[in-house]
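Before anything else, here's the structure in question.
All protein chains but one are shown at their positions in the complex.
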Amino acid sequence: MTNILIAAAVLALLGLVLGILIGYTAKRFAVEADPRIEEITELLPGANCGGCGYAGCADFAKEIVENDANISSCSACSEENFKKIAEILGKEAGNREKQVAVVYCSGDNHKAKRLARYNGLNDCRAAAALSGGGKTCRFGCIGLGSCARRCQFGAIEIRNGLAIVHPELCEGCGNCIDICPRKLIRLVPATSKIHVYCNSLEKGPVKRKACEAACIACKKCVRAVPDSFNAQGFLVRVTEDSNLTEETIREIACPTGALDTVAHHTAANSGKEGAA
Amino acid sequence: MKNNMPIHPKHFEGGIHPADHKELSAAGLIRNIPLLDKYTLVIQQNIGAPPKLNVQKGDTVLKGQKIADAGGFVSVPLHAPTSGTIGEILEIPGANGAPVQAVEIISDGKDEWCEPMTPYPNWRDQNRELLLERVREAGIVGMGGAAFPTHAKLSPPPEKIIDTLVINGAECEPYLTADDRLMREYPEQVLTGAEICAKILRISHIVIGIEENKPDAINILRRKAKRNRNIQIIPLHVRYPQGGEKQLIYALTGRKVVAGGLPMDVGCVVQNVGTLKAIADAVTEGRPLIERIVTVTGTPVKDTGNFHLRLGTPVEKALEAAGGLQSPVGKLILGGPMMGFAQSSLKVSVSKNTSGILFLANDEVRQFEAGPCLSCGRCVDACPMRLLVSTLSKVCENERYDLAEENYVLSCLECGICTYVCPAGRPNVQHFRRAKAEINEKRRKNK
Partner (left out) sequence: MDEKNSVPEKEFLQEGSLILSSSPHIRTSMTTSRIMLQVLLCLLPVVAASIWFYGWNALRVILLCMIFCVGMEYLWCKIAKTPHTCKDFSALVTGLILALNLSPLIPWWLCLIGAFIAIIIAKEVFGGLGQNPFTPAAVARVALLIGATKPMTTWAPLPSAFHHFDGVTSATPLSAAAEFSAVTSATPTAAANTQLAIFNSNEFLWNAFLGNIGGCLGETSTLAILIGAAGLVYLGIIRLYIPVAILATITIFIWIVNGISPGTTPGPMFHLLTGGVMIGAFFMATDYVTSPVTNLGKIVFGAGIGIIVCVIRIWGSYPEGMSFAIVIMNALVPLIDKLCYKRPFGWNPPAGTFQPRRGEIK
């Protein structure tokens, strides 16, 4: 009986001492963690794509709370969660413009002229170092899909040797931009629906020889709607504040089909018919 | 003297001997081709700074006239291959695919020499600065393939002690026989060139390494070299890449160039036999470098052989001189099949480092399949740099360039052996090129 009592007393005493010790250390060495960091981490997409420039979603959340990082740097966050995060921080949600990536090329294997049969590593950067792959055009998409493999959201499709970004899947993280050896990919506001899908700085006739779908700077579009286009040398770009509609594009009827709507460009069989 | 003789291993660890097909072009004499209407001269034909063009469209030039000045110390001038007028300055596909600036020279048919540089038949009496200046003025670069300006190689920094001039007559690349023919037909120039280099470097010991499959070249040079007992001619085992700088130095002197080091660290300067002939011509006859010997070969070519081609000769004209084609071509290569560059068009032109124009038939070209690595170790056994190729190839495939760097990918010669022997058809060399480019880019960024 006494043995049991002694055992119980020792255990109780030990528990008490350890309890006090734990309590003390918890107070003394407490790490101040803002509960909001965890909440915000939960609300972020969790893809750890790195598009915001931080080491991942958790790191970004910490930076938001502690160093007042800009929430809108996260392009993948949904509108709803974005508002919730703003609420947690007690800030105005503000206007956040969604951005998507666009590959400025429409020269797939049918349209772009073949220079040679490329045989080697299935990697755009490696091909670029080696005569630039199989297409004649030195500015266009090599089409070996380095960007598609880099994309965490599966938004880039390689169709017939051409990278096509599906804007509904694209989160605008911008990871694909650096990997493209031709610097063809740019982030644009998700609202812009019309682009000139060509990036070649060659002279018109050279371009025409190299690719059926090149912008040959005929300026048909510029003459039709002067405000919405911006011609630089042999390349025309749609201005950012243009409000072109699909109908106008159809009326302009770009002769090579380089001027196209996002919907038509990404549609499943646009490659075969050319522009509307 | 005896105990001071270096050991000659005559070979190196690793290497392979692919079927060399040298019989296709080794037999006939070096031929001349008729003057062309037009030459397309690539402006930058040397490693280092690009030369600066000093003529404009419409100017008349004479053969051998300097049309571009050296753009810096590591740069050489460029000379007109014939007399005529300057045509367009245009972009043509370069040897490694990227477009390069080129200048057209429209021949006037007279092929008239400009006033030559003073020849120094008695060059032994001239001082070395003068000779070095001549090498530079004649636009001479390493004609084995690297195109590094020769005068820069011949002026090592004073703290480096140079004691041996290593002459590369190995010509280990399959198919090519240009150096072989050159040594057989111009042995005198090769030896003179070597002696001039030795004089410039202020040394006397010269070793010439020639692979054993060129017995004629060895015999002729041995006979001619009797006049100078400091010239040693050493037959080397037939093994690719015997002509690799580090391998050659090891085989001839037993010295190992440290990873990342240069031949001058172990007291050697390496020159190709073609370069030596160019040096001899420039010094003894005052002729600048405007032509070189090129092997035009391959089974699809009708009349294979070696040709004196002027710089700027388009490949299609060279092919015409070799009788044209007799069967379909799968690949056109400038250089040898192991390290040369595949071309996409016949518009490319001969430059100072073009040692061969090789046409391969469709069935001779083995395509890459990139199967899984079996770790069979063939590449590891064959690598002349003793790299762990199988591991490297796998880490590069997974884009782990940090691990590639740890595994010494930067030591890779890109000799192509690992890809040649790979039963799984993996494009190892391309992997390593990519890795090296990424690592160098990262280093530049971090600086």
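Letters A and B name the chains as they come in the text, with residue numbers starting at 1 for each one.
Methods note: a contact is a pair of C-beta atoms (placed from the backbone, for glycine too) under 8 Å apart; a residue touches a chain by one contact, two chains touch by 3 or more.
Computed from a prediction, not measured in an experiment: that's the story for all the values here.
Participant: For the chain not shown, which residue from B:Val61, B:Val350, B:Met385 or B:Ala435 touches it across the whole complex?
Facilitator: Candidates B:Val61, B:Val350, B:Met385 or B:Ala435; residue touching the omitted chain: B:Met385.
Participant: Identify the residue among B:Arg239, B:Arg255 or B:Arg292 that touches the chain left out of the display.
Facilitator: B:Arg255
Participant: In the full complex, which of B:Trp113, B:Phe148 or B:Phe368 touches the chain missing from this view?
Facilitator: Looking across B:Trp113, B:Phe148 or B:Phe368, the contact with the absent chain belongs to B:Phe368.
Participant: Out of A:Asn119, A:Gln152 or A:Asn230, which touches the unshown chain?
Facilitator: A:Asn119
Participant: Check each of B:Leu319, B:Ile357 or B:Val395 against the chain that is not shown and name the one that touches it.
Facilitator: Among B:Leu319, B:Ile357 or B:Val395, only B:Leu319 touches the chain that is not shown.
Participant: State which residues belonging to chain B touch the missing partner chain.
Facilitator: 4, 6, 12-13, 18, 38, 97, 161, 163-164, 174, 202-205, 246, 250, 254-259, 261, 265-267, 300, 316-317, 319-320, 324-333, 335, 337-346, 358, 360, 364-368, 371-378, 380-381, 384-388, 390-391, 408, 411, 414, 416-417, 419-425, 427, 429-430, 433
Participant: Against the chain that's been left off, what residues of chain A make contact? List them.
Facilitator: Within chain A, the residues that touch the unshown chain are 113-121, 126, 130-131, 133-134.
Following the convention adopted for this analysis, only the chains that are shown with their structure count from here on.
Participant: Distance between chain A and chain B based on Cα centroids, please, to the nearest Å.
Facilitator: 45
Participant: Show me the residue ranges of chain B that touch chain A in the complex, using the header's touch definition.
Facilitator: 93, 96-99, 342, 344-345, 367-368, 370, 427, 430-431, 433-434, 437
Participant: Which residues of chain A touch chain B in their complex?
Facilitator: It comes out as residues 115-116, 119-123, 125-126, 129-132, 138.
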